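Removed: one protein chain of the complex. Kept in place: all other protein chains.
By letter and in written order, the chains are A, B, C and D; residue numbering begins at 1 in each of them.
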Amino acid sequence: MIIAERKPLEDIKQMIAQYKKILLVGCGTCVTVCWAGGEKEVGILASQLRLAFRRDGGELETLEATVERQCEKEMVEELKDKIQQVEAVLSLGCGAGVQTIADRFEETPVYPALNTKFVGMPEREGLWIENCGACGDCFLDRTGGICPIVRCAKGLLNGPCGGTNKGKCEVDPEKDCAWTLIYRRLEKQGRLDLMRKYYPPRNFQAVVRPGKIEAQRV
Amino acid sequence: MTTGVEFLPCIVAFCCVHSAYQAADAAGRMRIPYPENIIMVHIPCAGRVDTLHILRAFENGADGVVILACHEGACHHILGNIRAKERVERANALLREIGVDGRRVEMRTCAPNDGSRFARVCHELEEKIKELGPSPLRKHA
Amino acid sequence: MVNKSVLVLGGGIAGVASSLRLAVNGFKVYLVEREPTIGGAALFFCCKATEACNQCSVCLVPEKIAEVKAQPQISLLTNSQVAEISGQVGDFSVRLIQRPRFVDPEKCTACGVCAELCPSQPNKAIYLPSPQALPYAYAIDKNNCLHFNGVECNICSQECPFGAIDFDRSPEKIELSVDAIIIATGFDVFNAKEKGCLGYGRYTNVLTGLDLERKFSTQGSITLPSSGKAPQNVAFIQCVGSRDVHIGNGYCSQICCKYAMRFAKLLQYQHPETKITIFYMDLQTAGKGFGEFYQQCKETIRFVRGIPVEISEISPDELEVKYEDFIEGKVAKEIFDLVILSVGITPRKDSSNIARILGINLGEWGFFDTQDHLDSTETNVEGIFVAGTCHGPKDIPESIAHGAQAASKVIQTLAARGI
Amino acid sequence: MARSFKETLNSGKFVVTAEVAPPKGTNLKKTVEHIDLLKERVDALNVTDNQSSVMRFPSLGTTVLIKECGGEPILQMTCRDRNRMALQSDLLFAYTRGIRNVLCLTGDHITVGDHKEARAVFDLDSVQLLHLVRTMESGKDFSGNDLDGGVEFCAGAVVTPEADPIEPQLIKFDKKVQAGAGFFQTQAVYDMDNFKRFMEYAHQVDRNIKILAGMVLLASAGAARYMNEQVPGVFVPQDLIDELRSAPKGTALRKGIEITGRLIRQIKEEAICDGVHIMAIGREEVVPDIMVAAGL
Partner (left out) sequence: MDEVKIGVFICNCGDTISKSVDLLDIRARLEKLADVALVSIGHDLCSPQAQQAIRKDIIDNGINRVVIAACSPQLYGDALANLVEKAGLNRHLLSVANIREQCSWVHPDKDKATKKAMVQIRMAVDKVRLQDVVEQAEVEVYKDVLVIGGGIVGMEVAIELSNLNLRTTLIEKEANLGGRLKQFAALYPLQVTPEEMLTSRLKQVTGSENIDALTSAGLKDLSGEVGNFTAKIRKGNEEISRNFGAIILATGYETLFLDKVYGFELGDNIITQSQLEGMLKSPGEIKKIPQSVGFVFDICDEHSRISTPSTLRNALVIKERFGSEVYVLCRNLQVDGAGLEKLYQDVRNKGVIFFKFERFPKVLRENGKINIQVEDLSMAREQVMLSCDLLVVEEKVVPHQDFATLESMLNIGLGPRDFYQEDNVHLYPTSSTKSGIFFAGNCHQDLDLGRALTDASNAASEAYQLISSGKMRVEVERVVVDPDKCALCLTCLRFCPHDAIRIDYEKKTAHILDLACQGCGICAAVCPAKAIKFKDWSDDQILAELEVV
């Protein structure tokens, strides 16, 4: 699931400083689940912006809308009449959402209110961690289901670096060293041979940016 | 700063039905006066207040917002007052981001049969908001 | 619907709990209460929360009373006492005497007009028994009201917008026939004056736990009775009237250690600079979450093992407490500006008379005795049960549980006898 | 011309190597002094490659300098700063300047250095780098194209004998040996029993693998405590720390040298491994004293 986080208010204010009337668009899927861009956050950000503008002596009129998925052209189409009434759009979707709106309504400037961070999962409610780097060449079959590319700071494929200490990573003493976790799981499953094999360097161009997938006709 | 006419702060109080509302009744029965300009919005539990409600209260011109909940460990719904405290902290952060004094949002606790404490809390709140002055977020004339 | 009826004698928290449990299960309940309002002693206790709740359970009482209000099955007979009871289980006939309240609870809306106009000093003759009273109506205190002391005054009855006040009411006899009886007549606080050497009643700054409850629930804080200043150095003395065979109380009242520590915490929350000492024999710190509470108390409160034997007043603000300090092994003297006697629970003075009326026997220390110790509600008379502190010391949740147990035993006994 | 490091390794002599850290600039004066001081005394001189991700004068440049001064350099290469193309072209250049020894390292993470926002490459890791060197020696580049003029190196790697947990390290050690590592220089070791246990394992994997025990000079008790807490996989026994602490004021360095000397003499006499790699980080000038203290 895509995890995003709201930009600081200062940055958002600068983006829309010159506008009097804007439309805030939320997205009902990933960013709702990670509490960043759902209908509730749209309401809170709109209210905060109105207060901020009033604090600086100005006035801001806001329209609010939340589409089911911002990365679908048909769903973004529903914003048509609201967009006509505003000078700019502030999108609370992930990067894909912002660009779907920008591509569809080219005459109206579209601004991102969130920073799309990573593909991840909730460790507990309110705390999300990255556990997939979308590298295009999944390695999980060889490590018992723990991704070294994302969860090891250096993305190593052949075992831990010299910097691991008591199972923790050199970069952050709180973070587990992925290879220690892999070692323990493979040992538990009796599949340490997987760790003993040599793995050649990764194909870093497995996903030529920007990625594209052409599905066979269904 | 108050130009002659005495600044009367407008405070919105989200009152939990299980504690603050009954404490207000108890204060009433003991005829203990407290400031009139506290607008009491009743909620089934302190956990029902959303950060949006707090911000909207400021948009409508409130000078201070308070959530009056049960004491910690005495909430009918166990976690209601703890959730409310987290939301007040978030509202504080949002207000500071806007450049407004975060102390305008606060959470206080009281017991349903403690009328005198309810009145005391209301007076303290009014003093504090008077000291902070009118909210810069009021609608312009 | 069940056409069985039960008499619950005593409207304290235990009686209320029994009545609620019976009413919800379809029983008709006559809740008889001596005072003008139900709620018993606990209704006048104060909330002992500091920044967090300290689990004193006092706020459960108004909650349960609100539930009684919502139960049409329960009819309240306040200001009344039992005169005579006869018959056996399934067919008790009860004669009650109801002292006049002079205010009709059905009509009175507690609007307060009468109290404003009442001329009697120092406190009004017509009053609201408590902010959370039920029935929520005013009552007239006969010996304080001018009307009954030879003065032609009926201002309140004329001014009452609802015509609720009627002076010429006389005590009424009420006859009832019920299937079972639950006695929940509660307790009396130990009269600290019996311990003359501790100076209660003689020295202004020696108070009991009950005085603290009253002061906190009315004023919300405590000041020295002698000077009105905030207390600097407070002493709590435990086991006053409990665990003392000489005065006939060979039992632990169970609640004094708990309320003493909660008061100590509340006092220090309001006046952080106050130093507090608790003199104890054996600290009763068992109970849900109370061990952890005691650990917190240990950080800020001084505990001294040894019960003081004598208090003498040097000046109203200086009380010299003489006690045997086990740690140093010598008799020590210390000055405090406020001393609280943690008085315990004792049987009601009129419990022997009630026992006579009902024909049930009293236990060793004057509480009502129960059949076999395993079932702590059935008395020696079948169909008569006991609930709450009239059977022995209990705190509020335990009284509620005991009341519910009595109610459950009533349901089972009557079900067993096919009534 | 000094004997090649490979011959020294195979000669069965007790091999001693040391380390030289290039400057953060172009003033090579001190580096040349260190090279001249040590080039005769030790069998080979390691040159660190942006150690702890701190940008410095390049390792390749320093090894060429050592060659010019007549020393036998070991080129250290990390995978942090160069991708597989840059690594191969650097190796071709090094070979042409007579550099025959290379130490393959994964390298510290970019965020522990002084260019925390730089892009870390890590195209390869140390094991893959060893495979790269072997592939080039077979006359092909890493994509299988023929080289016009080949190379030939004595490639080595590092290992942490007292890492916690140790098993993953040992698995990686096997991989490096299978990848053709000619020699190993270990992380700092002080507890000889632990090290002996590691050596037994190492000889099980490959009888004639050459291992040099890493010797880091302890300048004070504080430095020893720092090593224990901060440096991964290093375990300084308490008695050494006490020994350092009990040393009178100002003589802690002398005590450090004496300890390192004693450890080297023990390794030599008990033939625990094939030699030592002396790391006197920032105090290259005392290496001769250590060697004297070790009776080399």
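Here, contacts are C-beta pairs under 8 Å (C-beta built on N, C-alpha and C of every residue); 3 or more make two chains touch, one makes a residue touch a chain.
Just so it is clear, the structure is predicted and the values come from calculations on it, not from any experiment.
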Omitted chain's touching partners, listed by label: A, B, C
Which residue of C:Q81, C:T185 or C:Q254 touches the chain not shown here: C:Q254
Residues of chain C in contact with the chain not shown: 21, 24-25, 53, 55-57, 59-60, 63, 66, 69-70, 109, 111-113, 136, 160-162, 243, 245, 250-252, 254, 257, 282-292, 294, 305, 326-330, 364, 372-376, 392-393, 397-398, 400-402, 404-405, 407-409, 411-412, 415-416
Missing-partner contacts on chain B, residue numbers: 10, 12, 22, 24-25, 27-29, 31-34, 36-37, 39-41, 43-45, 47-50, 52-53, 56-57, 60-62, 73-80, 83, 87, 119
Absent-chain interface as seen on chain A, which is shown: 28-29, 32-35, 38-41, 43, 66, 68, 125
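As a working rule, only the chains that are shown with their structure count from here on.
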Identifier of the chain whose CA centre is least distant from the whole-structure CA centre: B
Computed distance of Cα centres, chain D from chain C, in Å: 83
Euclidean distance of C-alpha centroids - chain A vs chain C, Å: 62
Chain-level touch network, classified as line, ring, star, complete or other: line
Interchain contacts, given as pairs of chains that touch: A-B, A-D, B-C
Residues of chain D that touch chain A when the two form their complex: 80, 84, 106, 108-109, 111-112, 120, 122-128, 131, 158, 160, 163-165, 167-169, 171-172, 174-175, 178-179, 187, 232-233
Footprint of chain B on chain C - complex, ascending: 46-47, 49, 51-53, 55, 58-59, 61-63, 110, 112, 128, 131-132, 217-220
Chain D partner contacts - residues on chain A that touch it in the complex: 153-167, 170-171, 179-180, 183, 187, 192, 195-196, 198, 200-201, 204
